[in-house]
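The complex appears here without one of its protein chains, the remainder shown in place.
Note that the chains take the letters A, B and C in the order they are written out, and that residue 1 is the start of every chain.
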Amino acid sequence: MTMVTEKDINEQIAWAKINTDVLKSMENPRPAYWVTLAVCIAMVACAVLAEYIQYTVGMGTANLNNPHMWDMYIAAFVFWIGMSHSGTLLSAILHLIHADWRKPIYRFAEAMTTFSLLTAGIFPMIHLGRVWNLYWVLPYVSDRGIWPNFRSPLVWDAFAITTYLTASMLFLFVGMIPDLAICRDNTTGWRKKLYGILALGWVGSDRQWRHFRKIYLLMACFLIPLAVSVHSIVSADFAMSIMPGWHITSFPPYFVAGALYSGCAAIITLFILLRYFFRFEDYMTLPIMEKTAKLTFAIAMVWTYLNLIEFASVWYGHDVYNKELLIAKATGAYAWIFWTMLFCGSILPFALAFRKLRRHMPTMFVVSLFLNLGMFFERWMIVAPTLSMSQEPHQWDIMYGSIIEWAIVFGSFGWFGMLFLIFVKVFPSVSMYEVKEMVFHRKLSAGEEDLARMTDHAKPVTQTTGGGGA
Amino acid sequence: MSGKMNRRSFLKVMGWSGAGVALTGCDMPTTVTLEEGKEDVVSYLMPEEYVIPGVGVWYASTCTQCAAGCGIHGRVREGRVLKLEGNPDAAMNNGKLCMMGQAGVQGHYNPDRINTPMMRTGGSLTPISWDKALGVLEEKLGTVNGDRFAWFTGTISGHQSVLLTNHLDAMGSTNHYAHEVVNNAVSRAVNQDMLGEANPRLRLDKAKMIVSFGADFMGASQSPVQYAGQYAKFRTNKERGLLIQIESKMSLTGGSADLWLAIKPGTEAVLALGMANLLLNKIKISDAGIPADVRTLINTYDVTKVARVTGVAGDRIQRVTQLLSERAPSLVLAGAGVEGQAQGYATTAAIMMLNHILGNVGKTIESAGDFPFPQLMAKQGGTADLVAFAKAAKAKKLDAVIFHGSNPVYSAPKSLGLTEAMANIGFKVAISQFPDETTMAADLVLPVDSYLEDWGTQVPADQAEANAIHVQQPLMEKLNAETKGLGDILLTLLKQRKKDDYGQFEDYYAYLRNAFSAMPTSVKNDAKSNDEFWNTALQTGVIKVDAGTKTLQSTVVSFAAPVEDDNAGLTLLPSPRLGLFDGRHANLPWLQEAPDQISKVVWDSWVEMHPDTAAKMGIGNLDLVEVSSAQGSVKLRVVLLKGMHADAVAIPLGQGHEAYGRYAKGLGVNPLQILDATTDGKTGELAMYSTRVTVKRVGPADSLSIVRMGTGAGDSQVGRKLVVTVPVEQVRRTEGT
Amino acid sequence: MVVKNRLINPGAGFARTGLAGMVFLVMLLMSSMAMAVKYDVVPPSGTHTGEDVPQPIEFPHDIHVKDNDINCMYCHTYARRSKVAGIPPTSKCMGCHKVIATDKPRIQQLTKYWEDKESPPWKKVHDVPDFVHFTHEKHLKTLAFDREFPVEDVKEICAFCHGDVENMTVANKVKPLNMGFCVNCHIANKDLGAPGDCWKCHK
Partner (left out) sequence: MSLDNILNHWSDYRKGSEEGGHHDYEHRWAMAINLDLCIGCNACSTACYAENNLAVVGKEKFEKGQAMHWMRIERYWDQQELEHPEQGASFLPMMCQQCGAATCEPVCPVAATYHTPDGLNAQVYNRCIGSRYCSNNCPFRVRYFNFYSYYESSWPEPMEQQLNPDISVRDKGVMEKCTFCVQRIRTVKDKAFMEDRPVQDGEVVPACAQACPTSAIVFGDTMDEGSVVSKLWKKHQVERGVYQKTKLAKKDADLRGYRIFEELNVDPSVMYLERVREDI
């Protein structure tokens, strides 16, 4: 297939303009930004109310019951943990394999990682019967001489998630330091102070850059196994049990693939949103979108393949309960969810195979939402049907959540959205120094070595407002 | 009387509250931090030596949750009764106790108990003092004409029964109505006529085979625990007993049958006659003792005809009859579904005749002997008394009635017109523990002690091999000082009439002590003194009584031929259930929450139908339907069960209370309300199982409206090895016969 | 071999802290040897400053125990037979105080309760949460009777958890009686059969 190679980014873009554009994003986004933020905050308010009721009255308000001790909260937990993987994928994995098209979009992907982890971390608390004793899962020295049960995957979860959260927050922060310095240099008042503190005295000296590169690379190397292990451990919550539909060997890779998948889908969604909110058309370009979409498509196929493996191993295996459950999933009360999940997860991504659709933002937006819906259903299909139809038929039941449960799960999207939107407004959501680097490298490889012009940014951009007619 | 002082002194204190259960175990962090000096510890004043705080002590008493009168042990700690268990010294229940007995503590601690006397003033019941209540009682009963006064009770026995009879005598009245919804009155009449004893001793444990025509002997029967114990022996005998249950609605007992046969309701007599025909004419068993008219009647019922009428397959009938002839001794039983037919007496007689033919009398049906204290024996209730009472009330023949232990306003069918007729009774007194329907209709309400606070004796009607008087003693101090024991109230009433005879007894306790002392030495065994006899009786809870031995003589009585009824309608079976029983336990949350044994419904009423019948009427599972009889209709949900005959619908008893406290009120419907007032001609008992109804679908299924336990997988084991059924031959091989 | 107390680490007891320093170790050994003559029990450690609990009658433990040398179990008679030690029944008080010290105001107070057939509303001082099922009788058996500890000195055993009641009037809580207090003593006295099973105390 012959195709005109389109440029990922216009390498003629001036470094100064990069600064101006990105800094401008922190000032005046389109009104849609404020609307979205307001919606998100409203959702969080509803969820807080619902959680208050659940906390005071009891977990029963979520319609949890004897077979369904876990339900949507755990599905949402897995979903958000999964979501967090894309940031690591984009920033760390692609960084290591030198895929430099990641540069304009990795910052918000990393932010997504952090905030989806912060969202995920709330769910174990929401769903705990006695949340005020949550700290008992952590090993701390106590007079009583009792420790958590190190055999429990939930304890592993606690370790894995806190570690991953710390690491990804650090990674995000470290990667932002040069940009924070730019912000510091271009703001006034309390913002200048804030960025000044966060920039840790960055002046861009050679020595600083040298250390920066090293630490960034090291952290990227550290983060990748961590990310893979986190979702493997989350999958162990299920795989370590003896329940049909949970006790499946292929769960760790399946979960990791699912995680990357939903993460990529979410990146597409946020890509489009940010591009619109902040008028980032110059940076979040169509070719980059195309590359992201292709990546997503590839992961979708991996996920589909792992699904098929799971089905086949259940089908040809000896576990009658497992097989019975698989059939029940496909034909029983949850069949519509099962098939929606397969459609959204395995059929719909073929839309990403078409160049025309890949380049059509509204389509991509809708498709990415459906991909994520499919992935949410996938998590729910892992958690609930197993409990509905486990070994003991007397306790079989059909589960549909309560309004409280729905409110809290929807609220988690609001919570994530709120944190994310505030972040992209307060911090540069496009990595200025990396984009500059990208432009420079592109130019370099294109043979345009007009370094003099490239580096012409003697005058710092002090005026960050104006432009765009907003 | 120092013994009494000591005996009671331990009850005076409520004990060690610090060891009680005040706080919940696990809770918000704030309540775990303890502060010194916030909790009271109450010390004993003068405890008995065996009373140790923190250690439970078991006391013997007697259960009154149903008329069976099982012996119980109550665990008492820090002055509170916590748990009831069967009394191993009571031969009839042998240390076991059914769910209703277990839930007795909830009646005792019920939050809806009446705690003060009340009198109707200006249309509503208002609290008054005991002095005033007793004054009113004395005044009203003093003016009433003897034959216009009546007692209305449930089954009553022991010394309370003696006092009650004496009170009636003192009033110059003979009107004692004893009413029980779950009764065996028809069987008693048949037994009296055929065997000369109303309550012969059934020996299920000696039978090799039982054919039960709707007798739910392990469920809502006269003595469920006793018969369940016998059933266990019947099953574990060297030759495992064979249980065949023939009924129109699967009962709890039917659930355990080796063969459960559905029979068209009202045709049991035909089947019994057909089986007799086979036994006499085909298997050639001697027809000695069978009157000629019955013999002729039997000959008209050949298998083909019987199979057509009853809906039971001919080969099944032949096989069952064959087995009956082979496995002697056997036992044939008739249950409520048989007794409660319009021809109840005839049907029951036809069934009991099979025992005669098979020679079971004297083997599995034994004489209960002559109980040496006839005055203490149970006055067993039935529905004939309810009918008679309603008639008398309608005819304005009653001016004053005292109600106790029965709830006629709830359990009388509307067709009897009792609710309206109650207005004809000038003065209605309810001696009652709970605000049930009858109590709420009374003019004077006297709060009575629970059976765990009261003294008394019970003489079970269905005695085990060892006859006994069961002793009831308070297991704890009264929860509320304002309640009085039944015996005390009776004694007060008697004192009002016959001061000279009863003035010597300070209270019912003193009366009982006196009565025990007056008992013949034969029952006192080796007791050296009256005190020792008393203490032993309290400790064991039973007084063993030798009733002697007697041999039963069996005669077959003539009975009317079954009416050929080709009416194709549905018959309503108001089936009692072990649990709520006849509705008296609807206020005990444990029993409301315990699923019905067969349909697994909780907290509700429902109508059971066979799926085929329902399908013909376009009714699906859990649909809302209207069940209508000539007397009215009720709306409730359908539960489809295959353990039903196609021509029968069953509505379990127990719900549909309009009063009776927070747990009972407003739940479900009361099928008794829509029954016809048909009675059995011979005994006058209500024919409760003969009402024809129509069923109409009025609303769709709604999962929220009826709650059943564990129906997710459609009541199927889905291929799991959960309950495995094996043929008896295999067990004979591995475990020996 | 039956290994009890699997759930509690046998090494974390009192003795191991002695390894911290030679002097301390020697002191510890000496003190524990001194105790070993009499005890071979490691008493629990920990202190607590209890609030003053006003009682309906200001009962003087010191007069009874120290001055008159009355055994704890004489009044708290249920301790060796039940999980609770129990407040003595009023009849027991009156057994002596019908004749002894009848002129004292506190005794007159008591007599009034007795005559009214009421029990004084004593306040609980030593309390554990209701999900903790402590048993006095087993502790007494293990710590005193089984080791043929002189019964007249049983107050020294009681003092493990109740402190120096001998010198108090109204009893005060002077030991923390929290889980750490219990657990550490159980660990230290593992050889005496102190169980490490959660379900011994919580159920």
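In the analysis below, contacts are C-beta pairs under 8 Å (C-beta built on N, C-alpha and C of every residue); 3 or more make two chains touch, one makes a residue touch a chain.
As the structure is a prediction and not an experimental result, all values here were calculated from the model.
Trainee: Could you tell me which shown chains are touched by the chain that is not displayed?
Mentor: If we consider the entire complex, the absent chain touches A, B, C.
Trainee: Based on the whole complex, identify which of B:Glu49, B:Asp131, B:Glu564 or B:Glu735 touches the chain you can't see.
Mentor: Counting the whole complex, the residue in contact with the absent chain is B:Glu735.
Trainee: Looking at A:Leu387, A:Leu419 or A:Val439, which makes contact with the chain not pictured?
Mentor: Once the missing chain is taken into account, the touching residue is A:Leu387.
Trainee: With the missing chain put back, which residues of chain B would touch it? List them for me.
Mentor: 19-21, 23-28, 77-78, 80-86, 93, 95-99, 102-103, 105-106, 108-111, 218-219, 224-225, 228-229, 231-232, 235-236, 240, 242, 244-245, 250, 252-262, 316, 319-320, 323, 479, 578-579, 589-595, 597-598, 600, 602-604, 612, 642-643, 662, 667, 703-704, 707, 709-710, 715-717, 720-728, 730-731, 733-735
Trainee: Name, in rising order, the residues on chain A that touch the hidden chain in the full complex.
Mentor: 57-60, 63-70, 124, 127-131, 133-134, 136-137, 139, 145-155, 158, 237, 240-243, 387, 390-392, 394-395, 397
Trainee: Across the whole complex, list the residues on chain C that are touched by the chain not included here.
Mentor: Output for chain C: 1-4, 6-9, 11-12, 129-131, 133, 135, 137-138, 141, 197-200, 202-203.
Here is the rule we use: only the chains that are shown with their structure count from here on.
Trainee: Which chain has its C-alpha centre closest to the mean of all protein C-alpha atoms shown?
Mentor: If one averages C-alpha positions chain by chain, the most central is B.
Trainee: For the pairs A-B and B-C, output the one whose chains share more C-beta pairs in contact.
Mentor: B-C
Trainee: Look at all chain centres (mean of CA atoms) and spot the one farthest from the centre of chain B.
Mentor: A
Trainee: Between chain A and chain C, what distance separates the C-alpha centroids? Give it in angstrom.
Mentor: 58
Trainee: Compute the distance, rounded to whole Å, between the mean C-alpha positions of chain B and chain C.
Mentor: Between these chains, centre-to-centre, one finds 52 Å.
Trainee: Which chain A residues reach two or more other chains?
Mentor: As it turns out, chain A has no residue touching two or more other chains.
Trainee: Note the residues in chain B that touch 2 or more other chains, in rising order.
Mentor: In chain B, 26 touch at least two other chains.
Trainee: What part of chain C is in contact with chain A in the complex they form?
Mentor: Result: residues 8-9, 12, 178-181, 183-184, 187 of chain C touch chain A.
Trainee: Which part of chain A faces chain C closely enough to touch in the complex?
Mentor: 142-146
Trainee: Show which residues of chain A lie in contact with chain B when the two form their complex.
Mentor: Those residues of chain A that touch chain B are 67, 130, 132-133, 320, 324, 388, 391-398.
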